[in-house]
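Note that this complex is displayed minus one protein chain, with the remaining chains in position.
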Amino acid sequence: MSSGRIQVVICRCCTESPKLLDIAKLEAAANDAELVMSVKVVDEICDGKAVVDVAREAAEKEIDRAVVLACHKRDVSPALLKAYRRAGIDRSMVEFVNVREEVVLPHVDDPEGAQKKAETKLKAALGRVTMLVPLLTETEEMRTKNVVIIGAGVAGMAAAEAAARAGAHTVIIEKSSRSVKAPGILMSNTRLVATKGTPGNYELTIMAGEKTEELECAAVVVATGGGWNSLKGPLAKASKDAVPLYKLSEMLQAGHAPKGPVVIVDTPDPTGKSLKVMDFAWDEALMTAIDVKKKHPQTEVFMLFQEMRAFGLSEITYKEAAELGIRFVRYDRTGVPKVDPKDPTKMTVTDLAQGELLSVRLGTLAFAAIPANPDNRDIADALRIPMTAEGGLRRGGIQRWPVATPRPGIFVCGSAVFPKSADAARAEGEAAGSMAAAYASKGTVEYGGSVAQVAQEKCSACLTCIRTCPYEAPYIGTANKVEIRRQLCQGCGICAGICPSKAIELLHYTDDQIQQETRTMLGGDF
Amino acid sequence: MTDRRPKVVGFCCERHGMDAAVLAARSGRQYDASVRVIQVPCSGRVDGLHILKAFEDGADAVFVIGCLEKNCYYDTGSIEGRKRVEYVKGMLAELGIEKERVEMFNAASTNAWAFPEAASKMVEVAKRLGPLDMGGDTR
Partner (left out) sequence: MTNQVLVVGGGPAGLTVAKTLVDRDIQVVLVERTESLGGMARELTCKGLTECRNCGVCFAMDRAGELLREPGAEVFLLSEVVSAQRTGDGYKVKVKSSPRYVTDDCTGCGKCVEACPVDGKAVFAPTGSGQPRIHWIDRTKCLHFKKGKCDACASACPTKAIDFDDRAKSVTRDVSEIVYATGIRAVDACEVSRLGCGTFADVVSSVDAERILNEKGRLVRPSDGRPPKRVAVLQCVGSRSVKNGVEYCSKFCCKYATKISQMMIDTDPELNLDFYFMDLRTLYEPQDEFKAWAKGKKTVRLLRSMPAAVSQGPDGTLLVRAATETDTEVQETAYDLVILSVGMRPHGAKDALAGQLGIGADSFGFAVADRELEKAGVFVAGAVSEPMDIEEAAVRAVATGSRVSGRRRGTQ
């Protein structure tokens, strides 16, 4: 059903740069078209005077939708849409045709083809705009300004400070009994259990000791860190006194002398069969090894590794460590470090550089490995955020900014994502905390617009859309049919593309609208 | 019917797909005017139905271009788009139509070469395999 009072605007700046098209013919085609009440050819649609003129005529002729032949809609001055709104035309009823970059610039050697294409695109846009219905958006208040930070480690603390600095109310949830000075509220012995709610209005269920509590927040920062303590494998099994690296550093800081020789091995599971390691704390391991050597020059220090991943300026630390007499031993899977089951103080490994079997007395054995935090699975399930293949929590695509997840208002940082140095974790925490605070400070969430809509009579409740939506927007409602949570729908249309019953449509990109455009374009003779 | 220009339809996502096309245009890259670009919010929006109807309405080749997988603006959208294209390939094979007439491409916003290459590949397919001419009263 076609309806509407259309205004067509043709911008010369975009469509005649370079001069390829016959604008007069386009103008004539627009004037001849059904439902077109006004045709304005302007030199530059971004010019203030042109905008005023166009909007005035739109108001006079009671225009309710527009087709603008110009460049990419994001390059057109926002003044046009503002003026249209004042004239009563919703922005969702303005169709921009990127003549400049889709017709003129790529076809400069084919003026005839470009002309027919431009005329057909005009026809398709007119057809499309008559099928459009104004989109409705809603706003919801964020009930709190809380930013909840999960984890009070390096990244978590940095996130809390950054969020508090930006004016957010911070609540830090920490699973251990550790007490640290933090801005806002610190809840020790507390874990996240489940999450409900929508972006900006999340409801977290937490376990504070034995008590279950509900915590409302606008945004969440996940800073649960690496799995420092989950080291397992043949070497850990054979050597009961082996420690994760951070325990060795703590020991040194407390003034204890480690029993020599100190041997730092990359992983307790050199063949990688039982323990998936994400990365290693080599920068810390090198600094700890240097610390040992400086404090106890007579103590022998060995570092056994497959790759010495000393990134960036840690390379200088590596050099310093070597100069101090720390012994670096590279091995590979053909000669992995082994602890003699009969004598747990003896470790053997094939030194690749020497090509020989090296035998080392174990005084202190430490591992630099950082496996994934075993809590990540529960956190990911509770917050409905994705994980990496290695067991870390992953950010969304880089296109959507680092430290962000596909769920609006939920951010991840630090070694929970992938092991990194304390300094880098701190920077990520700061970034995540400030982004969470910025999100929470908006105070409201806007949603709706071009979202999915279900015709329940067609829905067969096959659950395909529910399984496919990246945002968990569809759910089975009380009528045992799918409904869409508008607060979660991001307007991608994946559900509409996959629904076998064609029960879901994406507003503004319905099947009819897409097919009308395709058919019209194929009908053009170019 | 002989020597008529090929008709190619490209479903292009609004994000990196279109960004790649725009960068190409702004770098002087050219492609055949017979390529009709239909913008969709995400390549995952494309239904097998849209591709098949495009063939019915006169397309000789159809492609879908979206963001790189794992960097889709909508997370898994371009993975879904590819699944849709693979599904249609299967259907075409059952109908005795060449599978190459439909293809999926991925692009990043910085690749000026990606969109013109996809377009020219499909124009070449359309020319080589000839008009599809599915007939019917839809044309």
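Going by the order they are written in, the chains are A and B; count residues from 1 in each one.
The rule is simple: a residue touches a chain if its C-beta (ideal position, glycine included) is under 8 Å from a C-beta of that chain, and two chains touch if they have at least 3 such contacts.
What you see is a predicted model, and the numbers here were worked out from it, not measured in a lab.
Across A:Ala50, A:Val129 or A:Ala162, the residue that sits in touch with the chain not pictured is A:Ala162.
Listed residues A:Ile379, A:Ala424 or A:Ile514: the one in touch with the omitted chain is A:Ala424. Interface note for the absent chain: among A:Gly184, A:Gly260, A:Pro402 or A:Gly448, the touching residue is A:Pro402. Residues 17-19, 74-75, 105, 108, 162, 165-167, 272, 276-280, 306-316, 319, 352-353, 355, 390, 397-399, 401-403, 418, 424, 427-428, 430-431, 433-435, 438 are the ones on chain A that touch the missing chain.
Think of the hidden chain as still there; on chain B it touches residues 16, 19, 23, 25-28, 67-71, 82, 106, 108-114, 117.
Note that in this section only the chains that are shown with their structure count from here on.
Averaged Cα coordinates give chain A a centre that lies 27 Å from the centre of chain B. The part of chain A that touches chain B in the complex is made up of residues 72, 98, 100-102, 105-110, 113-114, 116-117, 386, 396-400, 406, 450, 468, 470-471, 490-494, 496-498, 502, 506, 509, 511, 514-515, 517-519, 521-524, 526. Listed in rising order, the residues of chain B touching chain A in the complex are 5, 7, 9, 15-16, 21-22, 24-26, 28-34, 36-38, 40-42, 44-47, 49-50, 53-54, 57-59, 67, 70-77, 80-81, 84, 116, 138-139.
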